[in-house]
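Presented below is the structure to which this report refers.
A selection of the complex's chains, in situ.
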Amino acid sequence: MLSKDKIFLALLIFIPISIAARFLHWGEIVIFITSALAILPLAAWMGTATEEIAVVLGPSLGGLLNATFGNATELIIGLVALNAGLINVVKASLTGSIIGNLLLVMGLSMLLGGLRYKEQEFQPIVARVNASSMNLAVIAMLLPTMVNYTSQGISESTMQTLSSAVAIVLIIVYGLTLLFSMRTHTYLYDAGVADMEPEELETLADSNLADEESGGKVNLPLWIGILLACTLMVAVESELLVDSLEVATESLGLTALFTGVIIVPIVGNAAEHATAVTVAMKNKMDLSVSVAVGSSLQIALFVAPVLVLAGFILGQPMDLDFNPFELVAVAVAVLIANSISSDGRSNWLEGTLLLAAYIVLGIAFYFHPVIEGIG
Amino acid sequence: MLSKDKIFLALLIFIPISIAARFLHWGEIVIFITSALAILPLAAWMGTATEEIAVVLGPSLGGLLNATFGNATELIIGLVALNAGLINVVKASLTGSIIGNLLLVMGLSMLLGGLRYKEQEFQPIVARVNASSMNLAVIAMLLPTMVNYTSQGISESTMQTLSSAVAIVLIIVYGLTLLFSMRTHTYLYDAGVADMEPEELETLADSNLADEESGGKVNLPLWIGILLACTLMVAVESELLVDSLEVATESLGLTALFTGVIIVPIVGNAAEHATAVTVAMKNKMDLSVSVAVGSSLQIALFVAPVLVLAGFILGQPMDLDFNPFELVAVAVAVLIANSISSDGRSNWLEGTLLLAAYIVLGIAFYFHPVIEGIG
């Protein structure tokens, strides 16, 4: 665990560096890379602070906090990019987050876990409930694209009305999913935790960057302060990232689609990556899989609809009309992730298959010609 | 049970009202709504009469009768609309029936059943055999659309030849499915019924509107008379429904696609809806799921091919070339229904997910711009 914590601490140095890069005009590529590196530790600390505060608030309120702030980094980057008018990047980063969580995060977890343990097990029941929610979420999110693609094309205003209607349904479903997991059917989700040894639960807490605090009582004001500070700094750094994004990626020869689908989500999801892989290597596949799947679920059921409604408020024409190849890629990711996770077992080959799918999709996105402008 | 019977009795009043509406020129919207309401009790009584006669005929002939008359209402409405040249409405009502049964009927059953029981179980084996048949049926039904969509377009006569060939394969598969369930592998399907208490079987009979008859012996001539009378009246009312459909829905601002996919199937499947929901609330999920899935299966394997061949005879260019978005919607419905029913358990959230999928698809169909004319 030490190494991960130390890496995150070391990465904090990129906060001042990225700000310096901006004011001293070191070039867009430097700003882009340093702000991306600066976001990583901030996202990790936001995660820890959220967890710590959630413990004090108790299961219900705490669960709600987790559910709202769980993907705060993606949400903040998304809002900043939306405000800057980079709508295609925002959309691409939504599909990219789903693909990245299901293929890259889950794949790395299963591969690295599988290299250490011959076979790893996790609860298929939760995997199955999540798979059904995931199917619905992804299908709903992608339906407006299909309406557009299977017709002669629909007007921009119809697309926005349709997207908003779908967004509202998705947020309601998200609320009901929380009600299900935190109120009416808690026992389904508890089973895995109940089986854990006390030592394992501690590991779980450790894995979220918690250090001396996890033994004694939680210092609530401190963590609230950390959460607010990190949230603020992520916003600041997101501005740097978003402002430098267009010029930086273009000069690297990358399309807006590739940047949105591959680069941005890796920055936004780095904390989940670290957690999922770390716990997988401790043979806690239950937790690892639920971090990966839960995060995708939150993107589709909460972050995406919130950004659609925010676009409405910000006066940006944000809708759910994706590039058809994004639709294909998400469908592919969900299909393969379902097929691999449905039996509640994993091994290194399954991890490799997920990673191979991610690599092949990455190659395809790299070569995909984008017609629309970056915004 | 009483309330459902009473509602159906009360609805019989719409038979004279709808006829009066026609001859007294009360407007197309009134005719449309009253004839739709008049069809509901007729469909329910047809279902009961079919069940009662089937009991007398014994498992084999009775099963055949059930398999043929089970979706008689849809078939009659379809034939009347086909004869009137409303081919796109007929096609849309086929996909709409499949979507409605898998999402609306199964979703309402799982939601209302799940509000009363924390977890409900049903036989996964039958669910799986049905899922495979369903996959094949739906794929075969949608292949001609895919041939058209993936090529530069094929001629109308080739499309009809292709559709007829597919229709013949589907009818043969339907026959083999009956042979499997009623002759060679009856035990797979019996298991669920064998587990039932006598009292439960009675409930099952009750749920199909059977009243005093179920105790004593069946009055065969009476039920045959009822079946014939209801069949005749459904045809009559279908004429009223179909004749008023174009003007009524247009003046309500609905497209032919939306009317065919959402409105018509709700009228045609109301009896199945009532049965499936009623038995789900009595914790008979086995029966509830098989009503919903079985009904979709019958649409794809029997009603659709019969209508294609009938179009050939009636000289109407009926084929299996659907709107591509119908194809997407059916694929989505089958995928979600499979994913939710494959584990043999259900709860209120799974019901909600199915309903949410139905609502989202409904919204999408509402906004889908239709290019083709209504016929």
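Points to keep in mind about this one:
Lettered A and B in written order, each chain numbered from 1.
Here, contacts are C-beta pairs under 8 Å (C-beta built on N, C-alpha and C of every residue); 3 or more make two chains touch, one makes a residue touch a chain.
These figures come from a predicted structure and were not determined experimentally.
Assembly remark, whole complex in this entry with 2 chains visible in place, copy number of the identical chain is 3.
Note that only the chains that are shown with their structure count from here on.
Centre-to-centre separation between chain A and chain B, using Cα means, comes to 41 Å.
Contacts from chain A toward chain B in the complex involve residues 125, 128-129, 131-133, 135-136, 139-140, 143-144, 146-147, 150-152, 154, 158, 161-162, 165-166, 169, 172-173, 176-177, 180, 184-185, 338.
In the complex of the two chains, the chain B residues touching chain A come out as 118, 323-325, 327-328, 332, 335-336, 339-340, 343, 347-350, 352-353, 356-357, 359-361, 363-364, 367-369, 371.
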